[in-house]
Structures are given as structure tokens and as C-alpha cells.
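Here is the structure we will look at.
Note that one protein chain is taken out, while the other chains of the complex remain in position.
Up next, chain A:
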Amino acid sequence: MTDTAVLAAPVAGGAASRPPARRRPRLRLRLAALGFMAPVVIFLAVFFVYPIIRGFVLSMQDFGPSSFITGDADFVGIDNYVTVVTDPIFGTIAWHTVLFTVVSLAGQFAIGMALALFFTRRFPLSATFRSLILLPWLLPLIVSATAWRWIFDQQFGVLNAAIGSQVGWLTDPAVSLWAVIIANIWLGIPFNMVLLHGGLQGIPESLYEAAALDGASRWRTFWSITWPLLRPVTAVTLLLGLVYTIKVFDVIWILTKGGPANSSHTIATWAYEQSFTDLQFGVGAAAGEILVVVALIFGFIYIRAQRKETFG
């Protein structure tokens, strides 16, 4: 690779010989670029693009426990999709997914926005506090989830002690979904705060000064200046948050494993259970593909929103 990467700059002597000499460097440049790009292209092809295709094929195969050993899996067309959609639990789980996503997003966004607004104020140690709040985002999820497991404990948990109740946060089917939503909101606050804080920095100070001169209240200033000018960033934050939230797996799996009695399953955890607990990989893959389609739809809306933000 080193050799093909040589640039022929010094070879190109004399003004007369320049035009033909120029061609070769360009070709060599392209070869060099190819050499530098080769590892990433190969890696992406093998460990990302191919698995996506394999996943799609898998969703149309009868890949069960025996397929591990034999490696054979019959093509079954859309059978797995039919199995997923006609499963009596599917409607409930789809509803959980919507509830989990919408409530998580709303909570993360509201708290993230409040913090972002607060941190535009000037006070000592502001930057330090702001980066401390990022800690939940940096910690391994298993660590935070472990902390929440004990906080939510019915008998000895600090949450029940604080509110003086005996709620079985992780064991009562009526509240388990809310427990994982609470933990997930907490996890998503840093992401929302950072994005929105960045957006707020971009609003010109002079607008606020003008509003202050006109005697506008803080409430009025927020709705007339901050909110409309922040809209592109808001859109990007919410859309990206949605794409991330819809595929959340670890929090739920570690806290409740989707239970008890499927009460906190979302499509993501249910699909995983089909594959890795029930060993029906074809069915699990089909449920996963449904998630892919939803994520891609909002993903493309996100890309468009971001273009708009960039090019006005």
C-alpha cells in the first residue's frame, strides 16, 4: 500500500511536461485514497452491510435450534412475519413500544431543555456541573441499571422508602413498564441537554437584549425568540432521540427482562427473547426488521430535518 500511495509531485518537472504528468498523479492519488479507504470499506461490508442483509434473509428462514448444528434453515417467505403479527401478545408489545418511546422522549426532552436553559446563565462552576450531568451517559449501562435495580427494590429500595409506599416497581406488572421508563428518562437527559444547550448557544445574544429593552417577560421571550429559533435543533434532537429510544434494549433487559408476564416488553426486547431465549431466530429477526423499518422512516425524516437546519 505504501508504494501505490506515492505522490509523483517531484517527478513533474518542466512546464512543458506538466499536462501529461498531471494525469498520473491524479490516478495515483485515487489509488492512494483507495488504499487508505480499503480497511474501512472491507470492515463495513463484512460486519455491517452483510449482517444487515443476513438479518433480512434470516427473517425469512426457519432458523431454529437445529439450524445451529446443521447450518440449514428452510426459506419460509413471510411466515415469520405472520407469526409475529398474529401473536396474541404483539398488539400489547407494540403499544408498550409506543408508550415507552413517547413518554421517555417527552420526559428526557422536558428535563433536558430545562437544564439547557438553566445552564445558559452565568454562575461559578457552571461548566463543571454541566459535565458532571453527563456522567450517566458515560457509565456502562449495566452500572446504572444495577443502581436502579436496588433503588427500585420493593422491600429495601430507597424509592419506596422516600415516597412511603410498597410498590413492586420491577415485580408488579401494573408498574414495571413505568419503572423502566423512569430509568430510561434518566439515562437520556444528558443527550438532550447537550444538544439543546448547543442550540441555545447559537441564538444571538442581541435578540435577547432587544427583547429585554422592549420589556418582554421571560416567558414571552422564551416563546417568541428561543422556541422558534431553536426549532431546527429541537426537531433533530427529538428525531434522533426517537430513533435511539425505539431500539432501547439493555435498560429493559437488565431491569426486568421484559417481565413480569411480558408487562415491560417492547418490540426490541421481545424480538431478542424470541431469538436468544426461545431460539426462534427467524421469528426474532422478523420482529427486528419491523423495528428497522420504523427506525429508518424516522431516520430519513431526521436526515431531511438536518439538511434543512444546515442549508436553511
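Here, contacts are C-beta pairs under 8 Å (C-beta built on N, C-alpha and C of every residue); 3 or more make two chains touch, one makes a residue touch a chain; residues count from 1.
FYI, contacts and distances are computed from a predicted model.
Q: As a check of understanding, state which of "Glycine cleavage system H protein", "Tryptophan synthase beta chain", "Carbohydrate ABC transporter membrane protein 2, CUT1 family" or "3-oxoacid CoA-transferase subunit A" is the UniProt name of the chain not shown.
A: Going by its UniProt entry, the chain not pictured is "Carbohydrate ABC transporter membrane protein 2, CUT1 family".
Q: Which of A:Gly107, A:Gly168, A:Gly258 or A:Gly288 touches the chain that is not shown?
A: Considering all chains, including the one not shown, the answer is A:Gly288.
Q: Of the residues listed, A:Met60, A:Val175 or A:Leu195, which one is in contact with the missing chain?
A: Considering all chains, including the one not shown, the answer is A:Leu195.
Q: What residue numbers in chain A mark contact with the hidden partner chain?
A: Residues 1-3, 5-7, 9-10, 29, 32-33, 35-37, 39-41, 43-44, 47-52, 54-55, 58, 63, 68, 71, 115, 118, 121-126, 129-144, 146-151, 155-158, 161, 186, 189-191, 194-195, 198, 236-237, 240, 243-244, 246-247, 249-250, 253-254, 268, 271-272, 275-276, 281, 284-285, 288-289, 291-292, 295-296, 299, 303, 306, 310 of chain A touch the chain that is not shown.
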